[in-house]
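Contents: one structure, followed by commentary.
The complex appears here minus one protein chain, its other protein chains still in place.
Then we have subunit A:
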Amino acid sequence: MAQVKVKFDGREISVEKGTNLIEAAKLAGIFVPHFCYHPGLPVVGVCRICLCELEGRPKLVAGCATSVEEGMHVITRSKKVADARRAVMEFLLIHHPLDCPMCDKGGECTLQDYTMLLGPSRSRFQFEKLTWPEEDVGGKLVLNKNRCILCMRCVNLCKDVAGLDEIAVLNRGEQTFIGTVDGRMIENELAGNIADICPVGALTSKDFRFKARPWELTNVSSVCPHCSKGCNIVVGFHARRNEILRNTARTNMDVNQWWICDRGRGGFHHVHDEKRLTAPARRGDKGYQGVSWNEALLEISASLRDIILRHGARAVGVLGSGTLTNEEQYLTRAVFRDGLGITHIDFPRRPQPEVRYAKFTIEGDKDPNARGALLCGVAPVQSGLGVRDMVRAAAEGTIKALLFLRGAPSPIPRAGCSASARF
């Protein structure tokens, strides 16, 4: 792409033609505030906080909606620009409830940040404010219109990324509001992203609401394990409570861009599920009984050795998992196939229908690393059995021991199978 030379507050840079002023300014190390602009959404130019001055032009221009041109001199630090931005801030706050202390967005709210950055600290508006009741709009979101600044990001996310008009802008003038149509609920599975990109506390996540302040969280970069897409996420971890409180999207242009699906967003609750196995247990006549790791491992290895010695390695089946990392896949193969000579080795697949939105697909392959398992050789060898046959053989008693490396089929086959262990 052709490069053009432009100046930002006197600083000359060379940028790709067609870049807007907000992005170009970033390259010059200059911050242009923006509410409605989002790199992943269509430019609407409605909030007007990004107004910039162009040398030689009387009118300010919207930085999001203006592309750089050769020789342009953009001024972002004039009084005129500061006044206009401060005015936009004052306008945005005239009907705002100023309820930061009880707003879930507090601490990560663009409106709050810009108020500190751009002012003004006092309002000249001395009239009764317009108010709206809080509303459930589906999509695991709560809408508080009092705080909405009508940036249109939510509407455009649904329209452009999900390809659905599930949330719209209604009415006009100062009575303009965001809402669902005829009381219908938002149903698309990308709606959770709205809570990430709503610049204020107008659309917040029911799941995370009132759980913690964002500054209490330790944010850990991670990858979502719920399908083969592998969306990049940020896990919000509350260290003091030792609890994960939310997943949010982490930008990765090659994978998920700015978005994640709601399954991944809510896909951490199992971590704190009461029924989750967190310590070894032995199933006996009285149900599960806790045992120590030592005891468990000794017993498993002893009975494995016993079974292999008496019946051979073909009496043992190993069920790996498409959710394991490459390292774990490698170990599965190295220990069981190469080390113990086990041939019944496979992993279960859990396909579901793919969900295709306009600009985002939730993959149908629910195993994040099936490819890794296959590449590492987690597969039956020398006419070893696959998942289903292994389970049947265990039930019939030809297979004496089954090892599940993650999750077990339900019910766990018992009859005839002398030992089964799952990790």
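In the analysis below, contacts are C-beta pairs under 8 Å (C-beta built on N, C-alpha and C of every residue); 3 or more make two chains touch, one makes a residue touch a chain; residues count from 1.
Here, contacts and distances are computed from a predicted model.
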| item | value |
| --- | --- |
| Complex member absent from the view - protein name from UniProt, among "Cytochrome c oxidase assembly protein CtaG", "Reductase", "NADH-quinone oxidoreductase subunit F" or "Nitrate/sulfonate/bicarbonate ABC transporter ATP-binding protein" | "NADH-quinone oxidoreductase subunit F" |
| Contact residue for the chain not shown (choose from A:Val15, A:Cys103 or A:Ile149) | A:Ile149 |
| Touching residue (missing chain; options A:Val4, A:Ala25, A:Leu41 or A:Leu92) | A:Leu92 |
| Residue of A:Ser14, A:Thr176 or A:Ser301 touching the missing chain in the full complex | A:Thr176 |
| Residues of subunit A (touch criterion as defined above) contacting the omitted chain | 43-49, 51, 58-60, 62, 65, 83-84, 87-88, 90-92, 94-95, 124-125, 127, 149-150, 169, 171-176 |
